[in-house]
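A single protein chain has been omitted; all remaining protein chains appear in their positions.
Labels for the chains are A and B, by order of writing; each one numbers its residues from 1.
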């Protein structure tokens, strides 16, 4: 599978991308992940001000044949929720890197250190195939 | 060679040759010797159809069904009329020998039937969504309560004691194993004690379950209950009799969030307690918390209308231990019968069944309580069941009635100590004036 990976983002082992802006970060799922899930039909997102620790499930992404929890790669508080996705979840298939799920205020920036660079993530995906 | 196994010895020989083994025994080599059964099962010899029929007829000669007895027994299973076409159509084996419609293109029959069933359950209850049916009313109620807990993330459910005891038992089983607390609220004069309910409901309450018409047949005024429930942001769960919806207000008008009930009355035989079907309907915002199968409309490659199982990502075969429920079947055949029944009765017929039932039940109530020998226990509006009492033990009354081939009422003291000698009588549209008068005559001389 030939999935797109963007240079300037960070990546998690759960196939999420992270875009850091100051102490806030946007989280979405990668092109690889949306391919694997297939046609996405529903997303369940948390509410603003919800708090999560690293590894918590913060939402659910559902396709016709699968439902997958979205795990948060670092702890923090939800500051923005992309509610547009609730009405048109197919955006995630079409534009995975523009379809952020939530923005998180990062609690502990050192937790970002465990994320992968684009290059590392590409390698990671090639092993998954 | 058995009649249900078509392969002959010659076939079997040829097949063994193709596989490259000498005998069928060689196919079982993986089974260790120590665990093999070294004798025949003690089940007797194969019997023919004729012997089977004879045996079964002997067994049913020890039964007396509601075809022989005049039935005044209800309490959760009802002797309503079933139109002839229900069995003729449900017995089409393209329906009943099919599996769950996973392969939609070859299962449009089953899928459309369920879609029509869903439509009618939604229309009857006034709710937005329903599923393809549950095992029965009690388990539907248990699952409905679990839904309420999932939706509110709370772990406590309040149940009125006027809910069918059988339903309450199953609800308790379903909730206790998930560590959900069940708080039962006493009754007052045959209906839910609203004051006590108010004290029992709190911000920890996920759902409040009320039955109407309740176990005693009484139509509950749920106005206050609904308000208390929603003031605490809990879900209002109503357990209803689908036949009563022919004349009574829809649960949606009464503010229900989840509606459950026993669908047996809709064209299903009594069958000594099963198989029946449970229905479960809800507000659209609860759809993803709903257990079981759901059919949705879509289209095929050519743009033609088509039906398919949908929202499957909630279910056990995908979500495994995170599924909304472990249920993996529905009562497909029973839902088919319910659908045929509802279509056959239709807009006017269901209303007429409910009307006839109400009138006959009230006639019977008036006649039974006329002389004062049998007294009404509650003075409340009722649908098809009512409670009476007398100086005579309930089981004595029933014993005498049975001598005249009458199936008397449900003996309430098993479940409600305070209702000693109480009998829950049920009258459906099937009972005639003659039968009711006959019942009264016998009761008068007890």
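One rule holds in what follows: a residue touches a chain if its C-beta (ideal position, glycine included) is under 8 Å from a C-beta of that chain, and two chains touch if they have at least 3 such contacts.
Just so it is clear, contacts and distances are computed from a predicted model.
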Quick one: the chain not pictured, UniProt calls it what, "Peptidoglycan-associated lipoprotein", "Probable glycine dehydrogenase (decarboxylating) subunit 2", "ABC transporter ATP-binding protein" or "Voltage-gated potassium channel"? "Probable glycine dehydrogenase (decarboxylating) subunit 2"
Touching the hidden chain, out of A:36, A:64 or A:112, is A:64
Identify the residue among B:15, B:188 or B:446 that touches the chain left out of the display. B:15
To test your reading of the contact rule: which positions on subunit A touch the chain that is missing from view? 39, 41-42, 62-64, 89-90
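Keep in mind that, in the parts below, only the chains that are shown with their structure count from here on.
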Could you grab the centroid distance between subunit A and subunit B? Build each centroid from C-alpha atoms only and quote it in angstrom. 44
In the complex, go through subunit B and note every residue touching subunit A. 288, 312-314, 318-319, 322
For the complex, give me every residue of subunit A touching subunit B. 41-42, 44, 62-67, 69
